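Okay, structure first, notes after.
All protein chains of the complex are present and in place, except for one that has been dropped.
Now for chain A:
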Amino acid sequence: MEMVGHNTLVVLLGATALGLAAGMVGCFMVLRRRALVSDALSHATLPGIVTAFLTGLALGIDGRSLPLLLAGAAISGVIAVLTIQAIKRWTRLTEDAAIGAVLSVFFGAGVVLLSVVQELPAANAAGLKGFIFGQTAAMRSGEAMGLGALALVAAALIWLFFKEFRLLAFDEGFARAAGWPTGRIDLALMALVTLVTVVGLQTVGLVLIIALLITPAATARFWTDDLAAMLIIAGGVGAVSGGVGALLSSRFADLPAGAIIVLVATSLFFISLIIAPSRGLLGRSLRRARLRRALLARGITG
């Protein structure tokens, strides 16, 4: 194997850190049944990105300034989540209907805005499309360090407030009755998800970031019945997916990194689905077969 170049190393470390953060944070989204809310959040970043680009253009700033675009992404993502909550609270629509409506409206608006921007003669909107499917190859070392910082922040917050997050995810009513500020704990969790989503947009893209949040958590659940272990395994699965995915996509230059990362995570998911000892399909059917044989041997045939 030839040496890994500097650029590849940067991408590798950045994607690994993103996978680690997404894997850990995603556990709480899966356990709180918020997977689809995170999907709406990520899709809803698109109109924010394009609007931020246009705003930058109007103000005479370089529209492709990353902080500006990510701020726009975060704002429209948060507006989408708030809209879902408002629909749920003030109408009789169920959450899945609210999510479906909000996701498609925001994403649709984003696509329309994007095609308008690309028609503008003055605008150089070439980079914007990268946010949809991700463009890992273009990662700079500053961005990789940003992803590393994100992973550190996520891990530190989860370590510090592990018991609060666990309580909220398991039994929100009990937590509120006991006087915990569940709204604020929930806000902290949603802020973490928003952060992971927005920071991960460039790497994995807004269509697929959901997979990096959910798949490692779902994979980890096969291997353990303990939340702390699940967080560690999910972080590991996310990190490996990010790292291996980035490496593969750098070897085969035409492969989009986001898609490869997600495919690696999905492979790990399917392997776990089959071979995980206690919750996997293989273990289950073996145990059932053994039980049936034991019953038959004892002459209990029904």
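Note that contacts are C-beta pairs under 8 Å (C-beta built on N, C-alpha and C of every residue); 3 or more make two chains touch, one makes a residue touch a chain; residues count from 1.
Note that in this section contacts and distances are computed from a predicted model.
Protein name for the hidden chain, per its UniProt entry and selected from "Energy-coupling factor transport system permease protein", "Thiol-disulfide isomerase/thioredoxin", "Manganese ABC transporter ATP-binding protein" or "DMSO reductase": "Manganese ABC transporter ATP-binding protein". Contact with the undisplayed chain is limited, among A:Met29, A:Met230 or A:Ala257, to A:Met230.
Within the complete assembly, A:Leu31 is the residue of A:Leu31, A:Val102, A:Leu128 or A:Val240 that touches the hidden chain.
Across A:His6, A:Lys163 or A:Arg298, the residue that sits in touch with the chain not pictured is A:Lys163. Although one chain is hidden here, its contacts on chain A can still be listed: residues 31, 33, 92, 160-161, 163-164, 166-167, 169-171, 173-174, 176-180, 221, 224-227, 229-230.
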